[in-house]
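Reviewing the structure listed below.
One protein chain is absent from this view; the other protein chains keep their places.
After this line comes subunit A, so read on.
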Amino acid sequence: MIAVEHREIALVDLLDRLLAGGVVITGDITLRIADVDLVRIDLNALISSVNAQVPSPWPEAEAP
């Protein structure tokens, strides 16, 4: 059984699509968005540091 649809979507799966995919719009009309690759790297560092400090890191269980 592989069905995963009922489970809450993992943050990494979201970020693979929402930060790495989607239409990118740049220019005068948009506010310049943060460099997503940098965000990704910072996020890695952030999560490692969070993991190092506390065993059970972020409030993943928070349903929308």
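Heads up, the rule we're going with is that contacts are C-beta pairs under 8 Å (C-beta built on N, C-alpha and C of every residue); 3 or more make two chains touch, one makes a residue touch a chain; residues count from 1.
By our rule, contacts and distances are computed from a predicted model.
Protein name for the hidden chain, per its UniProt entry and selected from "Predicted Zn-dependent peptidase", "GvpL/GvpF family gas vesicle protein", "DoxX family protein" or "ABC3 transporter permease C-terminal domain-containing protein": "GvpL/GvpF family gas vesicle protein". Mapped onto subunit A, the footprint of the missing chain covers residues 1-5, 9-34, 36, 39, 42-44, 46-48, 50-51, 58-60, 62, 64.
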